[in-house]
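A single protein chain has been removed from this complex, and every other one stays in its place.
And then subunit A:
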Amino acid sequence: MSATSPAPSRAPSSGRLGTVVRHHLFWPVAALVLLLAVNTVFRPSFLRVSILDGHLFGSPIDILRNCAPLMLVALGMTLVIATRGIDLSVGAVVAIAGAVALTYIARSPDPGSAGTALTAMGIALVLALALGTWNGFLVSVVGIQPIIATLILMTAGRGIAMLITQGQITTVTSAPFKTLGAGFWLGLPVATLVAFGVFALVAVLTRRTALGMLVEAVGINPSASRLAGVQARTIVWTVFALSGLFSGLAGLVLASNVMAADANNAGLFIELDAILAVVIGGTSLAGGKFSLSGTFVGVLIIATLSLTVTNLGISPLVTPLFKALVVAAVTLLQSPVMRRKLAERTRRVAPEPKVVAR
């Protein structure tokens, strides 16, 4: 993403390499490259992209398509976390959005028409926005801690989705709706184009307007920001509303990919993946400075990881463990304490007269 400027190299760096290593995206990108390399070693054709039925095909394209819902959810999550908040309800909103859209299509007289599909998506998105607004209300107006406030919807949400689908897994056939999750445009998956488009739009919006700075100010020091005249309440409210909206869109992408609304399993644990992606991307859970480009790489890492599991033939039973190990490695590499220790060790091994910062 073009949104963030490279970290300024103030400390005496050991040349260009030092500048690159110190960049906040270095370790996440390195982890991603390593994952791709491991996959290529196990299956040399992993990175091959071919053209099949008029659109691009191959593992990289799978990654880009599969990561679309998480990309949208993590986008909202980054903004929420930047204001010192957290949104646990995103998975529930994903389920509700899918349930609403598919139920509307299933009951409409003309499920196959584009109009029906668009109306269904419109209703689902408005509802998702309303749910996000509810979270924002609880946090910014009522003053409930974000983790508790969003826990309410996290637990209640799947029940609401069940009510909407009446306990069934709703399946429909609607070509226009299916396009969102499974279609291709200009050879690329529509889901990817939508998710990346929204992501780029928000990235530009936060950095080209003052929104990014105000969000960071509120996240770093809420009381100082308030005294500087920042409408902290409005900003917190807005980011929760946006998180709801993006989760709703993610729900539509997921539902349209399988053309089924599963109230129990759609978007299950996506909140944890989203939080992971944000953290891997270098945004602190304590709030403040956020990096959308970091989140972008974080999402790609998680999506690649899921594919790696199948690619390496790892048993589904140990998948969570494998994921956890990779995530632990990435977060350790990012921790300043760990990096300092590593730097000390390298210095001892290679005693070059380099000036190493701190």
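Keep in mind that, in the parts below, contacts are C-beta pairs under 8 Å (C-beta built on N, C-alpha and C of every residue); 3 or more make two chains touch, one makes a residue touch a chain; residues count from 1.
Please note the rule applied: contacts and distances are computed from a predicted model.
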item	value
Hidden chain of the complex, named as in its UniProt record, picked from "Malonate decarboxylase beta subunit", "Fe-S cluster assembly protein SufD", "Sugar ABC transporter ATP-binding protein" or "PRC-barrel domain protein"	"Sugar ABC transporter ATP-binding protein"
Omitted-chain contact residue, chosen from A:S45, A:S223 or A:S315	A:S223
Given A:T209, A:N265 or A:S335, the one touching the chain that is not displayed	A:T209
For subunit A, residues in touch with the removed chain	8, 10, 208-211, 213-214, 216-217, 220-221, 223-231, 235, 288-289
